[in-house]
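Here the complex is missing one protein chain, while the rest keep their positions.
Chain nomenclature is as follows: A and B, assigned in order of appearance, with residue numbering initiated at 1 for each chain independently.
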Amino acid sequence: MAFDWNSITYAISMLGTVAFAVTAVLAIRSKSDIDIVGAIFLGLITATGGGTLRDLILDVPAFWSQDLTYIWVATLASIAALYGRSFFYHRYLFALMMYLDGLGVALFSIQSAEKAWALGFGLPVAPIILGVITSIGGGIIRDLLAGHTTLVMRHEIYATPVILSCSAFVMILNYYPSYRVFGSILCIFGAFALRAAAIYWNLSMPAFAIKAQDRN
Amino acid sequence: MAFDWNSITYAISMLGTVAFAVTAVLAIRSKSDIDIVGAIFLGLITATGGGTLRDLILDVPAFWSQDLTYIWVATLASIAALYGRSFFYHRYLFALMMYLDGLGVALFSIQSAEKAWALGFGLPVAPIILGVITSIGGGIIRDLLAGHTTLVMRHEIYATPVILSCSAFVMILNYYPSYRVFGSILCIFGAFALRAAAIYWNLSMPAFAIKAQDRN
Partner (left out) sequence: MAFDWNSITYAISMLGTVAFAVTAVLAIRSKSDIDIVGAIFLGLITATGGGTLRDLILDVPAFWSQDLTYIWVATLASIAALYGRSFFYHRYLFALMMYLDGLGVALFSIQSAEKAWALGFGLPVAPIILGVITSIGGGIIRDLLAGHTTLVMRHEIYATPVILSCSAFVMILNYYPSYRVFGSILCIFGAFALRAAAIYWNLSMPAFAIKAQDRN
């Protein structure tokens, strides 16, 4: 059957990969120029960098070496974003990319936590850390390469949904292991809902979570 | 007995981890703001980044995956540094953190050189390189993420004590292997003494070690 959970997560993976690569290339627009080789490099490293870091730390083969579809999809999405950027800057398409990025982040982080859990890697905390590394690692490398302020220094609600959902998922795996599949679906959509709300209402971290002198 | 060498090094490890995380979060203060999630991320990566790089290169499991205490200690220290920074900026406490950072650097570099030596990794030079990577890797990642000038481009006496002590330690391991424990204690405190002197007298690299035009 085509609409089983594996097919759905695979489709979301690819949409997330497209969104990572496209938003990386679009983010370059107003700050400086980039050529096609640079765009592909930036799109590829943003789409695959976090998962590659995770696989290095878990000492398993880089996920893209076992399914090159990720490479092709990220490459084509980067080229499309470079040459079709006026198209991608259409209001609704840009918003769609933001939400797909959020959906990709939500999925990849839970998948990573599950991968680390299955390998018994530093339970129970390390799977949460690997979920965070996977979902924001590529974006941090992108910011460094492009000379932007890194995610770490912004008040965007980006990593917080990942930490909450991975923590919840690890608790489910620990206390209710029979709800693994249902729990992963719940946590993915929970993380996505939080991120989507942050995008929709343009939220940032609440004042109590920020240093005092910056509130003045 | 509670005061054996292993307990002492473990206690120093934890103090060093606290100092790495605290100084990372305090370093952010005047340049830009950070929220609690960013502070924890920055503190954690500074405290564990160098050792993680070492373990990736040595192809052994990341040290924190086998003892999550490092994660908890760095997380709590980061939170404390964010919310208690006026406390940490107290003159003597800030100085204490600087010295504990130096003690952590001295310990971690010798431990890494020993780990690489025990694995027979690229003897005799690679253990020195891994000692340096471990002790300054986290700080370099911190500088990159925070948008600071990296350690590499400053004249601070930070890596030099590590290079000297790791070189001395490798010579002891090679020529006087029976003095391994005594030699490691000597090299740790030698490196710490050099770094402490640099902090106390606010030393930087001597002129002959710096490019000529910058001396004018």
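Definition applied: a contact is a pair of C-beta atoms (placed from the backbone, for glycine too) under 8 Å apart; a residue touches a chain by one contact, two chains touch by 3 or more.
Since this is a predicted model, take the numbers as computed values, not measurements.
A.B. asks: Touching the absent chain in the whole complex: find that residue among A:L119, A:L144, A:L164 or A:A196.
C.D. replies: Among A:L119, A:L144, A:L164 or A:A196, only A:L144 touches the chain that is not shown.
A.B. asks: Looking beyond the chains shown, say which of B:I140, B:A168 or B:A198 touches the absent one.
C.D. replies: B:I140
A.B. asks: Of the listed residues A:S7, A:Q66 or A:T149, which contacts the missing chain in the full complex?
C.D. replies: If we include the chain that is not displayed, A:Q66 is the one touching it.
A.B. asks: Tell me which stretches of chain B touch the chain missing from the display.
C.D. replies: Within chain B, the residues touching the omitted chain are 56-57, 59, 121-122, 125-126, 129, 132, 140, 144, 149-155, 159-160, 163, 205, 209-211, 214.
A.B. asks: Considering the whole complex, not just the chains shown, which residues of chain A touch the missing one?
C.D. replies: Within chain A, the residues touching the omitted chain are 28-29, 32-38, 41-42, 44, 52, 56, 59, 61-62, 64-66, 68, 71-72, 82, 85, 144-147.
Throughout what follows, only the chains that are shown with their structure count from here on.
A.B. asks: If chain A and chain B share one sequence, what is the angle of the rotation that overlays their CA atoms, in steps of 5 degrees?
C.D. replies: So the copies are related by a turn of 120 degrees.
A.B. asks: So how far apart, in whole Å, are chain A and chain B when each is placed at the average of its C-alpha atoms?
C.D. replies: Chain A and chain B have C-alpha centres separated by 30 Å.
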